[in-house]
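Note that this complex is displayed minus one protein chain, with the remaining chains in position.
Then we have chain A:
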Amino acid sequence: MNRSHRHGAGSGCLGTMEVKSKFGAEFRRFSLERSKPGKFEEFYGLLQHVHKIPNVEVLVGYADIHGDLLPINNDDNYHKAVSTANPLLRIFIQKKEEADYSAFGTDTLIKKKNVLTNVLRPDNHRKKPHIVISMPQDFRPVSSIIDVDILPETHRRVRLYKYGTEKPLGFYIRDGSSVRVTPHGLEKVPGIFISRLVPGGLAQSTGLLAVNDEVLEVNGIEVSGKSLDQVTDMMIANSRNLIITVRPANQRNNVVRNSRTSGSSGQSTDNSLLGYPQQIEPSFEPEDEDSDEDDIIIEDYSGF
């Protein structure tokens, strides 16, 4: 075992850092070079080694300085954990198949110690043990509602992240007509509508799009005056990062502005849960520009 020879105090200033790792009821202690923590993969291997669980898939968490239980699953958060650990890095290991995903924040041990406070889900006391939420490493954004503050409440701008998923976008559009208010009164004008959602598709799984929603814009470009074929081509061309502005057929679930905050500016938003930055100028995020730069290029210099 690689038990640390040192205790506590010196770890901050010296090159090494003490690690206390808990798996089940067992604790292991060892030390790491603070300046050269290595890669997460190596650290993961080390943990398996010190706990003698070489082939067990585990989840790794640590207690940060605020006492929150946070996951370690990649180099970045591993380095973060190492660099912020003071004086020692406390590691908690769970078997993956037994993992209580809500453990982050609700671990009884941690609660007893009153050290960790759950910030991931403030309402987690109403425990829903049967909902399995995968680790953040498995998360990827699927969809978001964006630009809430600049759109009329009757409209919804939905972003679908096709990137990196095998799920089909899974929806169909059709021609139709919608009623507009014009200087001559109400008038029927041609429009484009969602006609079908494929079960299990990205569009359906987001719950943000529904049949008979009218499509108003595709990636910031108005569709009025464009043919169904044109709109289809635009959507497919943007399929890797598709932003559709719709007028939902069902207007009862609209995001209502100003209901929660007292903001007078009208700039209050309901997208804190979305983590998407506000943009006054819609639709052309930097990601859009880059999202398909990654053409696959195979260069082979082996010849000649």
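Following the convention adopted for this analysis, contacts are C-beta pairs under 8 Å (C-beta built on N, C-alpha and C of every residue); 3 or more make two chains touch, one makes a residue touch a chain; residues count from 1.
Convention: contacts and distances are computed from a predicted model.
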*Any idea which of "Tax1-binding protein 3", "LLGL scribble cell polarity complex component 2 isoform X2", "Small ribosomal subunit protein uS2m" or "Cytochrome c oxidase subunit 4" UniProt assigns to the chain that's been left out?*
"LLGL scribble cell polarity complex component 2 isoform X2"
*Write down which of A:Val19, A:Leu59, A:Leu208 or A:Met235 is the residue touching the left-out chain.*
A:Met235
*Taking the entire complex into account, which one of A:His51, A:Lys162 or A:Arg247 touches the absent chain?*
A:Lys162
_Absent chain, residues of chain A that touch it_ = 162, 168-177, 188, 190, 195-196, 203, 219-221, 226-240, 242, 284, 292-301, 303-304
